[in-house]
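Certain chains of the assembly are absent from this excerpt, and the rest are unmoved.
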Amino acid sequence: MEEQANMTRGPMRARAYGVTIGTMATGQWNALTDVPGVRVGQCTVAFGDGALAPGHGPARTGVTAILPHAGNLFHENVPAASHIINGYGKSIGLVQVDELGAIETPILLTNTLNVPRVADALIDYMLTVESGIGIRTTSVNPVVLECNDGRLNDIQGRHVRAEHVHRALADAADGPVAEGSVGAGTGMIAFGVTGGIGTASRVLPQPHPRYTVGALVLANTGRLADLRIDGIPVGRELAATQGEWAAEARDGSIIILLATDAPTTTRQLGRLARRAALGLGRTGATASHGSGDIVVIFGTHAANRIPHHPPLPVRMFEAIAEDGPLISSLFAAVIEATEEAIVNALFAGDGTGMTGRDTYRVPGLPVKRLLAILRAHAYGFGPGAPPVGAE
Amino acid sequence: MEEQANMTRGPMRARAYGVTIGTMATGQWNALTDVPGVRVGQCTVAFGDGALAPGHGPARTGVTAILPHAGNLFHENVPAASHIINGYGKSIGLVQVDELGAIETPILLTNTLNVPRVADALIDYMLTVESGIGIRTTSVNPVVLECNDGRLNDIQGRHVRAEHVHRALADAADGPVAEGSVGAGTGMIAFGVTGGIGTASRVLPQPHPRYTVGALVLANTGRLADLRIDGIPVGRELAATQGEWAAEARDGSIIILLATDAPTTTRQLGRLARRAALGLGRTGATASHGSGDIVVIFGTHAANRIPHHPPLPVRMFEAIAEDGPLISSLFAAVIEATEEAIVNALFAGDGTGMTGRDTYRVPGLPVKRLLAILRAHAYGFGPGAPPVGAE
């Protein structure tokens, strides 16, 4: 297999089986793209088999691009914030995001050692967006985040090239988002099974305004035994009998991207970002020593876009009032969306699994067995649940 | 009822019912006091009934004191760190803890508006420990943390007086720790039921050295519907039929105190502290807007005590090597101990409940019913589980 464009895998998501995380309603696609204007594009880079010399493959990697809005991001930044749960990570761009509370490029996800090449390609892209960068205007701050896919992927090879970055950017679309072993998620492992890209969203209930919170994760974290699905500690039973499965302990990381159309200040975005740790905690993850568990959030509320060349010395913007239940509902939305995005990343691997470097094989989540365990625990399946015995 | 000394309530803890959070072993007392040298003392301040004029009661409050070691804390500080999950809180002392990585006083817990009076009484106490403070030596940094017990307690009255602080300090002991509505926990509400003080501990498994992590929480957070016990989302069912229970939404806070005898730097302690958020997340808490969710951790390893007047310009320290599974095991211990400490705070309220200001009544956790729900979900009870049907 050569490089592949955006490809939907694992059409069945958690909710399709009646696994309904939390209590809030989802957006139309139950995806980051439910936040109006947000687009996601991916390019999978997968080729080669077996044991090639380091630097030559096999490749199980890629790039995932998140575009906060469809306009010119350099000329119209979005407010943003970040939160480091554990900083064993090699991202680029967060120093400036924290200082200015703004993002001026698409956000790219890839693997650890690809970060520089992807960032360099992102600079190329930005020069097509604004040719005056570094000459007639400021420089540019590329934002690239990563997890380590080195168990399945020949990471030394840094196989993501500029063309893959540009393909992922060109692929950006709203609507459904491919999940699992796709784009930057191609070689990722979470809770002992294939992980990678997962997404989910929440819409605030009445009487709140109809704000949306979206989450997209690059899931590469967690031990199988620790896995909790909507609370149920299924990992203990899954791990007890994993048999053929990868038994080795896993460190690993997670990138959590959040977006909301609620009007917010960057301080408020930071508060939302910090809630992602609670959603991560619900899945049973422990943010082990070697994890780069990093949250980035941006706001899409149109009135709050930040012009690169502001026409006036003072700007107006809007933000939710904090002393009331509204912001706490946004917090809850972040937690639920984060939790479900992780679960969706796992469900996407059902029936596939991934074989990579040195013929190392990682199974996909055994969804049938998982559902059986949930049923044995009288899990309160939602409307999509399969009939009893169907698994 | 007048002020009361340390009083053990709720003798049955989660583990006594077979509710066995996580997988790691506990210390002897399953308490913060399992970390050698750590002592806990409490003084409950509870008097008055019904609707008194603001400032006159009823009192449902108190103070809880944690002493990191039995020596002179001012002359031998302990390494320490803090982490703010959400900073809607009025603690005192953390600025210096973060700068110096050290604690030089007992750590006191109380309610929000009592913080100044308790800190002032702690200064009095420290002057008895070292009479030269502010004259022949430096000043002193009292560390006091708080949650808001204003729903049950006449918080305007600031009913904790210096004598209560000194009584709590004098009460400090190792061994079992009273939980629930005691000391600073007296008027606290968590997950819609009485909360307050809870504690737990974990001991690292072989082949790690036998290090202990202890947690003690002042739990005043959470909505009943969100409650998860060892993952099982029992809160949904408890809330659906709570009937007589307090139905109103609750904001609220949590203070999480951690200690370990593992040799650590303050940076490492900070890493441990940040994992408490994952343990909090496992319980279903969401760190709502109005929460002061604050973690403080200290290390008790004898070789790492910090002398106030160091005899030499250079000191030797010990610290765990980080690139290996040891620190990740400490992370897991923090997460499990935090989760179980919260659960223990709830279990302690079984059968009691608390009536406070304006005759407002908060029930205790209905343990029998909770156990029935767990059983209905085929929860994997541990050895202490009651026989089927016993509830």
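Per-chain residue numbering starts at 1, and chain names A and B are given in the order in which the chains are listed.
The definition used in the following text is that a residue touches a chain if its C-beta (ideal position, glycine included) is under 8 Å from a C-beta of that chain, and two chains touch if they have at least 3 such contacts.
Predicted model, so just to flag it, every value in this text is computed and none were measured.
Asker: Just want to confirm the stoichiometry: 2 copies shown, so how many copies does the whole thing hold?
Answerer: Oligomeric count for the entire complex in this file: 4 copies.
Everything that follows uses one rule, which is that only the chains that are shown with their structure count from here on.
Asker: With chain centres taken as the means of their Cα atoms, state the distance from chain A to chain B in Å.
Answerer: 34
Asker: Would you mind writing out the residues of chain A in touch with chain B in their complex?
Answerer: Contact set of chain A toward chain B: 23, 85-86, 225, 228, 230-233, 236, 249, 251, 271, 274-275, 277-282, 284-290, 322-325, 327-328, 331-332, 335, 376-380.
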